[in-house]
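What you see is the complex with one protein chain gone and the rest in place.
Labels A, B and C are assigned to the chains in the order they are written; within every chain, residues are numbered from 1.
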Amino acid sequence: MIKVGVIGYGYWGPNIARNFNIIESAKLIAICDSDKKARERARKMYPYVNIVANSDDIIKSKDIDVIAIVTPVSSHFNLAKKALQNGKHIFIEKPFISNSVQGEELIQIAEKKKLTIMVDHTYIFTGSIKKIKELIDNKIVGNLFYYDSTRVNLGLFQHDVNVIWDLAVHDVAIMDFLINKKPVAVSATGSKHFCRDLEDVAFLTLYFNDNFIAHFNVNWLSPVKIRLTLIGGDKKMVLWNDLESDEKIKIYDKGVDIKTVEGKYKLLVDYRSGDMYAPKLERKEALKTEIEYFIECIEKNKRVINDGYAGLRVIKILEASNKSLKKFGRYIKL
Amino acid sequence: MIKVGVIGYGYWGPNIARNFNIIESAKLIAICDSDKKARERARKMYPYVNIVANSDDIIKSKDIDVIAIVTPVSSHFNLAKKALQNGKHIFIEKPFISNSVQGEELIQIAEKKKLTIMVDHTYIFTGSIKKIKELIDNKIVGNLFYYDSTRVNLGLFQHDVNVIWDLAVHDVAIMDFLINKKPVAVSATGSKHFCRDLEDVAFLTLYFNDNFIAHFNVNWLSPVKIRLTLIGGDKKMVLWNDLESDEKIKIYDKGVDIKTVEGKYKLLVDYRSGDMYAPKLERKEALKTEIEYFIECIEKNKRVINDGYAGLRVIKILEASNKSLKKFGRYIKL
Amino acid sequence: MIKVGVIGYGYWGPNIARNFNIIESAKLIAICDSDKKARERARKMYPYVNIVANSDDIIKSKDIDVIAIVTPVSSHFNLAKKALQNGKHIFIEKPFISNSVQGEELIQIAEKKKLTIMVDHTYIFTGSIKKIKELIDNKIVGNLFYYDSTRVNLGLFQHDVNVIWDLAVHDVAIMDFLINKKPVAVSATGSKHFCRDLEDVAFLTLYFNDNFIAHFNVNWLSPVKIRLTLIGGDKKMVLWNDLESDEKIKIYDKGVDIKTVEGKYKLLVDYRSGDMYAPKLERKEALKTEIEYFIECIEKNKRVINDGYAGLRVIKILEASNKSLKKFGRYIKL
Partner (left out) sequence: MIKVGVIGYGYWGPNIARNFNIIESAKLIAICDSDKKARERARKMYPYVNIVANSDDIIKSKDIDVIAIVTPVSSHFNLAKKALQNGKHIFIEKPFISNSVQGEELIQIAEKKKLTIMVDHTYIFTGSIKKIKELIDNKIVGNLFYYDSTRVNLGLFQHDVNVIWDLAVHDVAIMDFLINKKPVAVSATGSKHFCRDLEDVAFLTLYFNDNFIAHFNVNWLSPVKIRLTLIGGDKKMVLWNDLESDEKIKIYDKGVDIKTVEGKYKLLVDYRSGDMYAPKLERKEALKTEIEYFIECIEKNKRVINDGYAGLRVIKILEASNKSLKKFGRYIKL
């Protein structure tokens, strides 16, 4: 039975704690939060769990095998480093880390100590993303043209990161999982308001070697919530609308074919407009699936897919985006 | 009675011809198309109108006061220049012109000869855009944060321009009409497919001096049609969905207020979530309104709002976009 | 070349005239309307067609083979009877006739004189209804449980019939075409407002012998337009939303299976929740397809599917509905 301590019981921490508590193969034994009210809420929910104010009480505890770090990103490095040095596996909230150098250091420590780092890229465990992965890997979608996601809503709650680090991090992690290609450069534009020094509206383009392009529209100042991703391929096109209750994934047999008329420069465009199909999706809670997988990998000594390297690939893109933002869209190599 | 000749009877020309034919104050007297089939269609529809193959027959006709140029953009300059030199007012399809130098030349000729140039920015005559203009000008929306439009669908029909010149031109013209600010620079990214040298997916950011930002997402390879614009202000936020049949404009009493806690750096975010309201919109056909307005301005010798200067402002943005596209998102001053 | 006269050039007549005019195999030679303004509109549109005020000028013309009757239903019987007696095939607007006795008389005359009656049940020529017909006939949907349609909007334009005769007539005709079963009885409820003696809101249930049931919700006082039909079968369920632009037909692999536990009375409910699929539909204008089919059937002396009998089956249901409405939902046998 793997014993778990959770550091951070704010907005997302309770979900992490709940899932570690539910699953058979793990046991939640401690929760830490520096805020008194958060500790009280935790105590009410888990009267049998050790509730502490100081993270060292969890990090240094000999009883604990796994530490979940669910705190603001600026605190990730110190907590994670100490946890790894104390021999704990870590489950760490996204974004993985504030800068890639620190991320590399954590990965190195974990490898030396044979510990697991899992970065909480929850979405890749949803039925929707699993289905799209399957469609892409099985060549159903064909050669990919573009990936275009929009994630906007009203929300300015993050005090230490901009909207790219808060919202686009989801989509960059999803894209990293889905697309078997390496981005080569970034161009990001955006804007800041309310006299803050953090972008609340931003647009991110990722360049790849083969004309595939990815774009991310993130916005904390939208009156409506949109969670929409379009993926275009030469065989099929996929629309993922995460706000649909029943038909989150739609697969279109639509496309464009181009024929070159022999010996001439004129191109003939041929549209293909066919059926649409919305597959049944697995409905299990993604976070539960992820956490069970995490525990299983630790027990069986298997590599996790959303490991430190996956977290680091995402961070490198976010870092480059910040550089490009400062240069007003300048092409920044990855 | 103002007499009109239409050059170009392909996809959009029939709509122009139909509207010049319907309205009381104008008389359609000639249509030109180099394609035989197009001429046959025109002849069937307008047996009493002079149908010609050579544009000079219209341009040099002494009977004609106004020439509508509804041909591919690459032919605009020559046709428009000759028409103006022959003393004709011109109604010209968007994009106005292939390059801004030529646009300036046309404007100069028109001014010298006291002729009117109207660029067909049809959308600004819709009930939707008129309503948004009213909301912005009357300070209902408040200080503007961003303008974000998406115009995507399956469609690769344009042989001589990229997707920005074909699709974003609509939204740039709308934004130019709505927003009383001057953009200072452009950053554009995009991608080409099918061995063509024209982008079919592109993303355009316009920078302004005061943190206002505009973004345009255009895509010819989308399986679904989206026509969505969000405009964020500090008082209200507006959503324009041109595909809705009844509620194209939604005005949200939603927003974010930020308070600085006295003497501290910490910001307090305060959400405002109120009513939504969808105003009744004028339903008259925009193109008819536009063409009636064009004829009225000629008769009364009034300046048109969508004149050569408006067309030129749009073209300068498109030109800069092309430059930025080639430099992978590089900031290009306007 | 079959020569056609159209009687009635009000709301729907222009569409009928336009289609008879377009198709190759027919020639529109006369249009009649008692209203002067309607005649003027017709004359402007068809300067080469004979425009008359008196229907006898069409009915008695020796030049004419086919008469399209596009007038209010109260005038159908007299016009149609005279037309048939004068040896004309008729294309007649829905509802076919005011009462079934008159309908039978018309059918008798037509049969004696070997003339064709086509009742304008346009919807059965749409890509949507053809696809559903195919799904039902090929046993894809399986055994049918119910047919449930909603057709509501703001509209009180009919002066001589109630909302069932104006709106439900569409859906009853569609159902008559789709469902290979005979209804046995009707129960209808509804309400009248504005001191009129015609229902503007009504609900119609059709009973069948085998537990299949059909229901029609029609309403002239709805703020929103709804055109929605659900068809439930034991293999598939179909949703037809005529207001969707792209995915009018959705086919759900969803259902309920019931197992009786052996020897016990308890039932086990087993849900089946699978994929959804939206087939590509034929996009040709239904009215054009219908009119071409009409002319072809006349030329080749073939029976039309939407003949007087089809019209009559619909009228008998509407008549019974009116009886049931007066008795507040009383079961009226067909």
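Operating definition for what follows: a residue touches a chain if its C-beta (ideal position, glycine included) is under 8 Å from a C-beta of that chain, and two chains touch if they have at least 3 such contacts.
Remember, it's a predicted structure, so these values are computed and weren't measured experimentally.
*Asks:* Which is it among C:Gly5, C:Gly232 or C:Gly311 that touches the chain not included here?
*Replies:* The one listed residue touching the chain not shown is C:Gly232.
*Asks:* Which residue, C:Met1, C:Ala53 or C:Val224, contacts the hidden chain when the whole complex is considered?
*Replies:* C:Val224
*Asks:* Footprint of the hidden chain on chain B, which residues?
*Replies:* Against the missing chain, chain B presents residues 246-247, 253, 273-280.
*Asks:* I need the residue numbers on chain C that touch the omitted chain, in ascending order.
*Replies:* So the residues of chain C touching the missing chain come out as 145-146, 148, 150, 152, 154, 156-157, 159, 185, 187, 189-196, 200-201, 203, 205, 207, 211-213, 215, 217, 219-224, 230, 232, 237-239, 250, 252, 254-256, 258, 266-267, 269, 271, 273, 324, 327-331.
The rule is short, and it goes like this: only the chains that are shown with their structure count from here on.
*Asks:* Provide the C-alpha centroid distance between chain A and chain C, rounded to the nearest whole angstrom.
*Replies:* 53
*Asks:* I need the residues of chain C touching at least two other chains; which ones are they?
*Replies:* Chain C, residues with two or more chain partners: 246.
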